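Excluded from the complex is one protein chain; the other protein chains are retained at their positions.
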Amino acid sequence: MTDLEYFKLSKPQKMLRDAGGFFARLPKGIGTGVRKLGMLIVNILKGIGANLSDLVTTFKDGDWKTRLSYLIMGFGSFARGQWGRGLLFFLFQTVFNLYMFFPNASISGCYYLGKLSTLGTIETYKEGRRTVYGDNSFFILLYGVLTLFFIAAFIYTWRVNVKQNRISEQLLKSGHKLKTTKDDLDSLRDEQFHKTMLALPTLGVTVFTILPILFMILVAFTNFDATHQPPSKLFTWVGWDNFRQLLSSDTASYGDTFRHVLLWTLIWAFFATFLNYFLGMLVAIMINKKGIRLKKMWRTILVMTIAIPQFVSLLYVSKMFAADGLINTYLMKWGWISSPLPFWTDPTWARVTIIVINVWIGIPYLMLIATGILMNIPADLYESARIDGANAFQMYKKITLPYMLFVTGPYLLTSFTGNINNFNVIYLLSQGKPLSLQLSGNAGHTDLLITWLYKMTVNDTNYKLAAVMGILVFVVTAVINLIVYNMIPSVKNEEDFQ
Amino acid sequence: MSEKKQIPEVDIVVDQEAGVIREVKPEHLRSKSGHERRVNTSVYVILVLMSVIWLAPFVFLVFQSFRSYATESGAMVAYLLPKQWSLDNYRWLLTDPSSKFLRWYGNTLIVAAFCAVLQTFMVLSVSYTLSRLRFRGRKLIMNVVLVLGMFPGFLTMITLYFLLKQLGLTQQGAVPGMILIYVASSGMGYYISKGFFDTIPKSLDESARIDGATRAQVFRMIIMPLAKPIVIYTILMAFMAPWGDYVFASYIAFGSEPNYNVAVGLYQWVNVADYQGFFTRFCAGGVLVAVPITILFLALQKYYVEGVTGGAVKG
Partner (left out) sequence: MKKLLAILLTAAMLLGMVSLASAEGYSGDLKIWVAEAVIDFTKEQVEAFKTAHPEYAGMNVTIEAVGEGDAASKVITDVTAAADIFGFAQDQLARLVTAGALEEVEPGNAEAVKSENDAGAVGAVTLGEKMYAYPLTSDNGYFLYYDKSVVTDPSDLQKVLDDCQAAGKSFYFEVNSGWYQTAFFFGAGCQLTFDTDSDGNLVKMNSTYASDNGVKALKAMIAMANHPAFMNGSSFSTATNPGAIVDGTWDSTAAKEAFGDNYAAAKLPAVDGWQLGGFGGFKMLGVKPQEDEAKLGACDALAAYLSSEEVQLARYNAVGWGPSNMNAQKSDAVQADVALSALADQLQYTIPQGQYPGEYWSLATGLGDDIIAKKYNDLDDAALMDVLKTFEATCEGYLSK
């Protein structure tokens, strides 16, 4: 079936086909996945083996400079005149050693590493009325992870250092010249330009994204919460307890609430994505319609919602919809309603209100995107359709829509996952309210996983559950991405259509 | 299609719009038909209605901000037009000794300005590298960024807070702290500008390389001048984002009012019960934040449109 035929199917047909295809591919997919994973492990083991044997050969075949480099990093480079490289290697080793074995034992890498298995044992105590803080589990975990990072970086650098020696030796043997420090620096502007460009961003992402994420993944396996709060209290490892508390359905757990919130998150993401998408497209078509004047003005008016910071516009709009807000007051004043509409107090009303207000936020984006894409649709498609006697709606259905879906497929996917994590709209409008006795853990009917996570972090300082929640959000997002990539093969090859 | 559709006041001329909504009629009859006119009229009605809905909240906001504080208090009210117009709220925000608004505004401006420069630098470095250069680990980097992006951002708030605290960049140091946080991971948002770089023909680089230019020179002298739209887009986005950030800003600066940004400062006026009668001041503050941002945005709208459209198509 070609993509065009696929797009000609009716909606239910399409969904059936997609779902069918997906499940048909599932066993095979799982099979492939397992096989790939197996191969990955084998490859990793092979890699380690190869590296080890290479280390041995390098040592055996190498001269004294090479051998000494096993102990003093960069020695070989130095001895062979590559002082720039040598200096870097040596500096790195010095910093690493200093960090790991700092004389003041209580702040060295080894100290944190040693405490990592218990996350601290010394309790806070009083000396007279003075407080003497004991171990700080938070920093033990944080610096423990940092130390592990550092060790991994050290092993890698050390390996590179050894490899360099071997390569240099071989080059010299075969009569080549070694690169000087100047050559090295020059190459950073040319062959190695990507290293120059990526150095800073990589450092930033490693320290401020990867390290914190790893840290929080580990927190999911501890009891770090309001009653185990450093510096006064210790926290420690608890295994899978937190996952059980969030997912199982017994009374003290959040399982039912979690499923409720997850379901609403998905419903919300669906509407927030597709409703905005179609309405935005419609608005774009209207504005771009032939004979409509003041196109730029209409666009500018709509685009205001993008320009004005959301904390201003959404906070204000949320007050407008309050039970005694502007909208209810005026509707009652005009006698259209007798009692205030429960925009924020009734669960269903609140959800619908949020979706509708989100349309207000979302249409302008989609209008802009759709405008840009509509103008790229090949004109001859419409010409031939017209010759076949198609009317406007048919042309929209058969040409415009498929084309849009086709071209913006990846955008829809990112937009869907973006909406799963759409914190601002929910938090500024409803803060997740209304709550209910049916829901536990401070979650409300309009809470998304992400706003619930936020409340857990900020209001309840329940970091352990927030961490579990974060992992689950990741899982949900990843699963959706995988499913979509499997279901719509056309997401990737947009060229086919043109 | 013989006629050239020239719509002078439009920044994007849409050639195929006739095909999008079109009647099955011969060309010469179509344009002046009654049906066409009826359709156009209803489109106008819808557009006018939409404009009202879109603008109303902002107009109301402005009305509220001009309500007299002295005679009608600063609380929320259920009527639209102020009984007495005045500049009370603005005067208080800008001149009252107990108002920290200007300080917050300044903080945000500093953060936004630094972000606009540094973040753009980061984003362009990453996107250019991933788009034009081929090296080992390129795919790996892209996949890692994809996976990292699936973790919700707020997950790591507490970790970031304590990391910054180790550097002394919380509370009193919140302003540089915010800059660091926004900039550090901004390289992950390389997608849209990578899409842009992908569209610049490779032959340009190659001919320059043959002439002996290094890759760094190619980037500086050949690509950068061509990348003006995406540079402006990135600067615009980086500059606008800090004005709306409440979550991280409030977490990093908590307890230190002089170091709040505008969002944190204004948010508490409407959502913390200690602040009685600050609603109209919130509105006035909101207007003072929104006006320059909106003007800037509208002025650079063209680049924004290029950015989002390109981003959506490229994914």
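For clarity, chains are labelled A and B in written order, and residue numbers in each chain start from 1.
Criterion: a residue touches a chain if its C-beta (ideal position, glycine included) is under 8 Å from a C-beta of that chain, and two chains touch if they have at least 3 such contacts.
Fair warning: this is a prediction, and the values are worked out from it, not measured in the lab.
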{"item": "Of B:N40, B:Q171 or B:T214, the one touching the omitted chain in the full complex", "value": "B:Q171"}
{"item": "Absent-chain contact - pick from A:G325, A:P364 or A:P410", "value": "A:G325"}
{"item": "Selected from B:M76, B:V111 or B:V305 as touching the chain missing from the view", "value": "B:M76"}
{"item": "Residue among A:L98, A:L203, A:M297 or A:A379 that touches the chain left out of view", "value": "A:L98"}
{"item": "From B:L140, B:I210 or B:V272, residue that would touch the chain that is not displayed", "value": "B:V272"}
{"item": "Touching residues on chain A - with respect to the absent chain", "value": "98-99, 102, 104, 107, 124, 128-133, 143, 226-227, 229, 231-233, 251-252, 319, 322-325, 329, 338-340, 342, 345-347, 433-442, 444, 458-461"}
{"item": "Contacts of chain B with the absent chain, listed as residue ranges", "value": "73-78, 98, 158, 161-162, 165-167, 170-171, 251, 254-257, 272-279"}
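Following the convention adopted for this analysis, only the chains that are shown with their structure count from here on.
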{"item": "Where chain A and chain B are represented by their mean Cα positions, the distance between them in whole Å", "value": "20"}
{"item": "Complex contact set, residues of chain A against chain B", "value": "138-139, 142, 186, 189-191, 193-194, 196-198, 200-202, 204-205, 207-213, 215-216, 283, 285-298, 300-313, 315-317, 319-320, 324-326, 329-330, 360, 365, 368-369, 371-375, 377, 379, 381-383, 385-386, 389-392, 395-396, 399-400, 407-411, 413-414, 417, 421, 423-424, 449-450, 453-454, 457-458, 463, 466-467, 469-470, 473-474, 477-478, 481, 491, 494"}
{"item": "Touching residues (chain side chain B, partner chain A) in the complex", "value": "1, 5, 7, 9-24, 31, 36, 39-40, 43-44, 46-47, 50-51, 53-55, 57-58, 60-61, 76, 78-80, 122, 125-126, 128-129, 133, 135, 138, 141, 145, 147-148, 150-160, 162-163, 180-181, 183-188, 214-217, 219, 240, 243-244, 246-247, 251, 263, 266-267, 270-271, 279, 282-283, 286, 289-290, 293-294, 296-298, 301, 304-306, 308-315"}
